[in-house]
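Moving on, here comes chain A:
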Amino acid sequence: MSLHLKGKICILALISIVGVTFLGSKAQDSLIVSAIPDQNPEKLNRLYNLLTNELENKLNVPVRYVPVTNYASAVSAFRTRSLDLVWFGGLTGVQARLQRPGAKVIAQRDIDAKFHSVFIANTSTGIKPFSNQSGLKAIRGKRFTFGSQSSTSGRLMPQFFLQRAGVKVSDFSGGNAGFSGSHDATIALVQSGSYEVGALNEQVWSTRVKSGNIDLSKVQVIWRSPAYADYHWLAQPDIDNRFGKGFTTKLQRTLLNLSRKSKKQSEILDLFGANRFIKATSSQYTDIEKIGRKLGKIK
Partner candidate 1 sequence: MTNILCLKDVSVFNKRGPRLKDISLTIKQGERIALIGPSGAGKSTLLSIANGSLKADKGDVTWFDVPVRKLTQRQRTGIGTLWQDLRLVEELTVGQNVNAGALGRHNLIWSLLNLVGQVETDKCMACIKAAGLEEHLINISVKNLSGGQRQRVALARLLRQNAELLLADEPLSSLDPALSKEILLLLLSKTIKNESIIVPKTIVMTLHTPELLIYFDRFIGLKNGILVLDMSPKQLQDKHLNWLYS
Partner candidate 2 sequence: MKLKAASGLVALLPSLALIPVLIGILKGLHIGGLPVLVNFLSSSLHPSLNATVLQSSWKGLQVTVYIAAISWLLSIFLGLILAIGSSKIIFQTIGLPNWLRLLIRMTLSFPRAIHELIWGLILLQLIGLSPWIAIIAIIIPYSSLTARVIGDQIDALDIKPLEALKVCGAKPLSALITTIIPKIIPVITSYGGYRFECALRGATLLGVFGLGGIGTELQLSFQSLKFEEMWTSLWMLAGLMFIVELLVNYFHKINIGSEQTEFNKKLRIDYLIAIITITFLCYQFISGDNYSNISWHPIQLPSRLELIQAANELDIIKLISNTLILTFLSAGIAIGTPPLWMMIWPHHSYLRIQSLIWGFFRLIPPPLSALILLLSTNPNIYVAALALGAHNMGVMGRLLKEGIEQNGNSTAIAFESLGAKPSQTWLYGCLNPNAPSYLAYSAYRTDVLIRQTAVLGLVGGTGLGWQLLESISSFNWAEIAVLIIIYAIITLTGESITDHLRIYWDSKNKLDFTS
């Protein structure tokens, strides 16, 4: 093949990558929905039209989903009004409310009012499960990992409980805790033994156990944390002005009405790992805010 022909073929290939399928039309004011990348974010990223279609049908406004892969980006995007309705974690939700005063807590899952973290350990460490918080002292000097830096269940609350038990992050091997980046990565890294102990969202743990993805002879739960309030839907304060009076209430009702009876709605609930959504208020998260301030995650 001649040099020039080769070059031309390459250019054509590039054009076809760029050119195939076009979004084109400028959308009018639509409700922008997003979620922090917490559990099955890749699924949410692909199946979001289940959710947006449902919301569009019930609310009669255009709805768009925008993926975000980074907790802090979701908060910033909410502050800059790039996102209207976001599925936040406990900490990120508080951060977002502080940066965008007046934002409304719309709903949480049935499990979120009393959510738990689990500490897991590689069985080779010999750490036995314990029920008392002070048992956490046993993991001093071990290689320890959190999940994402802004995760409530994978970082904030575990660090809080560690602190209450008198364990500092500098007590861990290497003088610091690691950040695996996600709950699933925490499981994989503790199971492999790269990290000896880790902390994560209890719901992710039990789902993975159920689906048989975890080798329980290598990794086990050593402690289940006390309950705290976690994930919730947060909406911009001005959506009533943009989409009509009572829109917030309508939106809340739509989410609360999602039920297992409908097949489509059931799939949406699965995406969020929920049985159903329930009402929530910002006052449920005052503890999280206090803890966040104490650990320096909120200024």
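Candidate selection criterion: all candidates are chains of the complex that A comes from, given by their letters.
Methods note: a residue touches a chain if its C-beta (ideal position, glycine included) is under 8 Å from a C-beta of that chain, and two chains touch if they have at least 3 such contacts; residues count from 1.
Here the structure is a predicted model, which is why all the values come from computation and not from measurement.
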Interface partner of chain A in the complex, by touch - 1 or 2: 2
Chain A residues within the candidate 2 interface of the complex: 3, 6-7, 10-11, 13-15, 17-27, 30, 37, 39-43, 45-47, 64, 66-73, 75-77, 79-83, 95, 99, 122, 143, 145, 149-150, 174, 176-182, 184-185, 188-189, 191-195, 215, 218, 296-299
